[in-house]
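We show some of the complex, not the whole, and keep each chain where it was.
Labels for the chains are A, B and C, by order of writing; each one numbers its residues from 1.
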Amino acid sequence: MQVDLDKVKDECGVFGIYAPNKDVARLTYFGLYALQHRGQESAGIATSNQNDIQLHKDMGLVTEVFSEDVLAKLKGSIAIGHVRYSTTGSSLLTNAQPLSFRYMRGMVALAHNGNLTNANELRDSLGATGSVFQSTTDSEVIVNLIARYGQNPIEDALMKCMIDIKGAYSLLVMTEDKLIGVRDPYGVRPLCIGKLDGGYIIASESCALDTVGAEFVRDIEPGEIVVIDNKGLRSIKNLCSSRQALCIFEFVYLARPDSNLDGINVVQTRRQFGRQLAKECPIDADIVIPVPDSGIAAAVGYAEETGIPFEEGLMKNRYVGRTFIQPSQEMRDLSVRLKLNPIKSVLEGKRVIMVDDSIVRGTTSKKIVEMLRKAGVKEVHMLVSSPPILHPCYYGIDTSARAELIAAQNDLEAIRQHISADSLHYLSLEGMLASMGKQPDCFCNACFSGKYPIEIPDFKHMGKYIMETEVKHG
Amino acid sequence: MQVDLDKVKDECGVFGIYAPNKDVARLTYFGLYALQHRGQESAGIATSNQNDIQLHKDMGLVTEVFSEDVLAKLKGSIAIGHVRYSTTGSSLLTNAQPLSFRYMRGMVALAHNGNLTNANELRDSLGATGSVFQSTTDSEVIVNLIARYGQNPIEDALMKCMIDIKGAYSLLVMTEDKLIGVRDPYGVRPLCIGKLDGGYIIASESCALDTVGAEFVRDIEPGEIVVIDNKGLRSIKNLCSSRQALCIFEFVYLARPDSNLDGINVVQTRRQFGRQLAKECPIDADIVIPVPDSGIAAAVGYAEETGIPFEEGLMKNRYVGRTFIQPSQEMRDLSVRLKLNPIKSVLEGKRVIMVDDSIVRGTTSKKIVEMLRKAGVKEVHMLVSSPPILHPCYYGIDTSARAELIAAQNDLEAIRQHISADSLHYLSLEGMLASMGKQPDCFCNACFSGKYPIEIPDFKHMGKYIMETEVKHG
Amino acid sequence: MQVDLDKVKDECGVFGIYAPNKDVARLTYFGLYALQHRGQESAGIATSNQNDIQLHKDMGLVTEVFSEDVLAKLKGSIAIGHVRYSTTGSSLLTNAQPLSFRYMRGMVALAHNGNLTNANELRDSLGATGSVFQSTTDSEVIVNLIARYGQNPIEDALMKCMIDIKGAYSLLVMTEDKLIGVRDPYGVRPLCIGKLDGGYIIASESCALDTVGAEFVRDIEPGEIVVIDNKGLRSIKNLCSSRQALCIFEFVYLARPDSNLDGINVVQTRRQFGRQLAKECPIDADIVIPVPDSGIAAAVGYAEETGIPFEEGLMKNRYVGRTFIQPSQEMRDLSVRLKLNPIKSVLEGKRVIMVDDSIVRGTTSKKIVEMLRKAGVKEVHMLVSSPPILHPCYYGIDTSARAELIAAQNDLEAIRQHISADSLHYLSLEGMLASMGKQPDCFCNACFSGKYPIEIPDFKHMGKYIMETEVKHG
């Protein structure tokens, strides 16, 4: 359990490589390390030596799960890996990925980032005709669908799966001799292709390509299937999307600043959010400080635009490793102080603009404002570089249930009072979309607007879903 | 890895209990403890609290796998348990039982003693229509068949399974609210019913009933399905058997002496084998000694019939626990000496009749004869209380491949020379069958006669099967 | 449309023959001719020449459907035939039998007498997993089940079908090289085996064996599958029945007097009903007359027991052929007079006891009594040689919906008044059962007692079923 900083929960990251004559397991290890910010609860790597598939996965950070010994046993020319955010519970390991299974055409491994909105429906339908399940993940539903379409080559089977499954998915599938990347028709989650010495890589974010020294080739398109085998790379563009809907929250918080998603640089976008915020909410103050790390880029943008000096007023104690201790409510109170430390010399007597990327429950913001006041600031103006989160996400990130979203339950003034700031401002949705440098309807912004691009489960299911919203993820 | 005493490998034991208001996990623990002789490699218990199924299993002896803590978590009113003989290998835990799964009608757990002869065929057929497999056990085939017949109530699904599966099986199936025992139409493996304070038990051998203080009710009949739920016990006799074919090797070696199988007492039968041996092979000698423990009853019978004094000439070091050290060839040589110790004072200068239940590869017999000679015996006459093992078993016990069976490759004189005995005699098949007190054709004696009562895989498959014969078991 | 004599509708008759070197189509033609009383609406014969299956079927009587030309084309060594009672309608031919189809193991033809009580449920279940239907018969459900179990040999597939299907069925199945007879576990409909010059016959009633010169061998037992091929005849007794439940109405009306069903002679049984009726209802009268033909045997028995003279007071105009004219209500009134003619010389001035086998709606009885009065009888005492029909049949005969059953809606006196008889008496259920010469619980008497031996569809479905009760049949 990581210290809870009241952030939107990271989801999952995937990394795959097809590179005969390379140590694919080791490269995947480094790729997952670069994607660790997308999931810290479990990690796994499966490799294929063109004949058989080996798998190792466990709870923990990438550095905890894999040792030299383990990597040495993961031989082969193809690998896929997965990092996962996951809540605690006894069934955790069962739900870790990649999944590995044998079906009529041989062994297959699968790693999934995203969330299917019709997984229950499909599980019922598969169960009704004889499928057996070990876990409750939506990924096991995909496994069984692939097997049902086993009369078809794996590419055709995946095309049929894409007709069945609804929701967000960036998927890596490895057979004994192929690496396949699949992105849902809306392209909600990112997925990109890299090249390395004649081999290929498919990864959630471009930063993972940089880490292993690979060259960025292109993003996988919404609805595209990319197949890599000994004949090279080929693309199957089967399902047409009515529109792309890349998750805008990837730019707010989820993705690493040094990644490019569908051609858009993350850190530049965050700075632009800050500049836009400056235009929308000009405030008279002495310094601009970020809530590290996610608020830094927007704070820099704000400072640039306004000329108010940027300062590091809060120092972060970088957390490493994984503890098994469950957080008590008391710990939650402690947790912010364990993680962030105000620098009195910077703050004392100042009118401070504090920039953060988002507010979920508001608990952390409240504590930080408290800390700042204790550190002697005169005024605290909180600026948020995204709009209020009003709606839950059904596409693979854990925004908490609606009932816990502070902005869904309170108006602006009530939130300001709750966090005890002198003023509180959010970036407008229009301002955010204008900052993206692409048509607004290229992005999913359902958590802000409630406009869900992909069909979500009906109300009855949604009720159930909301109950489980902290368990379901990907 | 147990010290290898060159015995036919024990197979599996199952124990199930339906007893609301009892600590079913603990009772199953003791039941499995009583059946430990049927499998020492892995152990597992699944319990149902009428709503959900919990499972714990691991490699090791019953006493190693279960602790108070673990048993405390296995709550419920129904339980099934399994002990398994299994070869070493990385996939061991995957193959441990009970298996537990979710299908369209809910959770099911399954424990299987026996071996299906058409498992590969069924696995191919299920795979061809979309089933996914995690292991290579024949039990997972049964799991998937049950799910395929999920439109039917579990009893009807099992009736259909029995039409599909060929081979030997004594099966325990537990749903959320039922305990079901199934015995194949030939009744190859034993399975009996007991009663305990209004609850019911189904177990491989009657000795397990005694251990938990239950009263023996009856054996499950060949082809019978017995269902126990809150309405009591009912029987479905669906498949008629052309003949019963209880495994005669259960009486030679596998079962515990204090068990009764299909109405026949094991220890009495073994004594009768010894008496019959005395009639067939009267030998002039000073003492009769058994190879402990399996030769004791027959040695007693032989001594009774001939009047030659019975003596314990070999002391056994009781083995406890499980080591992970792989046996090297060198160890195999050592292993007999680690296990058996000749008592010089008893043996010195004597003409000795040594009685053992069977000879598989002959390696142990050779070492024991050597030991006896070093201990100063004048003559060693080896008597075997069963006929030569000439054929492999396809019904769930591991007699080793035909190539390793000393009697399949050598005549009597060659075996005698190999083990360096002064004389060697086997019980005749006729003599053995005459000792059973039932019609001879009630028993499977294929390992001696090559007459397989149930269809076995064809030659091509058999070839493959023989290769895997040390891996496949139940 | 036959003239409606207000009788329980005949159901279906089946005839199969395995006889290399015989003209099996012609023999089947005569066999169906003998069974014509069991169904007059459609007829069909399928033959197999060990390679392929030919089929001819049409609406009409056996003599109308088949010509020399047609029979000449139906070559082979195996044949099955079917006569069917069926209501009129555009879909008639689709529902005629035998059905013929190709599945993974080759061609199959099927003829069915009876009614499945869970056909809708099974059709839904098959449809839900991809089956396609051409008709609404329950027989097409069996066809699709056989195909679903196509991985199994046909005998095993039928065993599985018997686990799925509920209700009454006497079934003939012909593959390219086998003739198979199946009788449901309750044996509701009759089915018997005959022998002819080394060949075998399976038929609904023994009278069909007599007609083709075959020797009666035995009845097929409840739950038995009989397979006839070039290795001879073998029996599979797979499903145990909790009890036999032969339809007692076969003895009242449906079967031909010269048949023996499960060892009981039909005409003798009907006479015994008459004798029993004499004991239960002694009436002072001048003559006993039957309603021909079904009342004859009981009238003879009554006359024998009482000494009152038996006379033929009503002459029947034997009906031949099939008209397509739909009966108007007016025609119904006319129809009795077209069919039955009172013989004045016999009846005039007499006190008459009129014996019939049963009363369904009462319309015919009313007309006959009227006729008799016009013919000058002094008194008419109606005796019915079975108890009042109070409940619909779900096992393959068409007793009309409950709302139309006069006895279900009226008491004895009301019925008497309706038909204007001087007195009216039914045989008691106890008296009937006592006349059978077997344990009473060997018979299904649900139409009299409401005690259904086999699960019937639940109330909701039953409601629907009653609506369709004149369409569904077998």
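By definition in this document, a contact is a pair of C-beta atoms (placed from the backbone, for glycine too) under 8 Å apart; a residue touches a chain by one contact, two chains touch by 3 or more.
The shown structure was predicted, so the numbers you read here are calculated from the model rather than taken from an experiment.
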| item | value |
| --- | --- |
| Entire complex copy count, 3 subunits given | 4 |
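Throughout what follows, only the chains that are shown with their structure count from here on.
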| item | value |
| --- | --- |
| Distance between chain centroids, defined by C-alpha means - chain A, chain C (Å) | 70 |
| Where chain B and chain C are represented by their mean Cα positions, the distance between them in whole Å | 55 |
| For chain A paired with chain B, centre-to-centre distance based on mean C-alpha positions, whole Å | 52 |
| Residue numbers of chain C (touch at least two other chains) | none |
| Chain B-facing residues of chain C, complex | 125, 151-152, 156, 159-160, 163-164, 237-240 |
| Residue ranges of chain B touching chain A (in the complex, touch as defined) | 101-104, 124, 127-128, 130-134, 143-144, 147-151 |
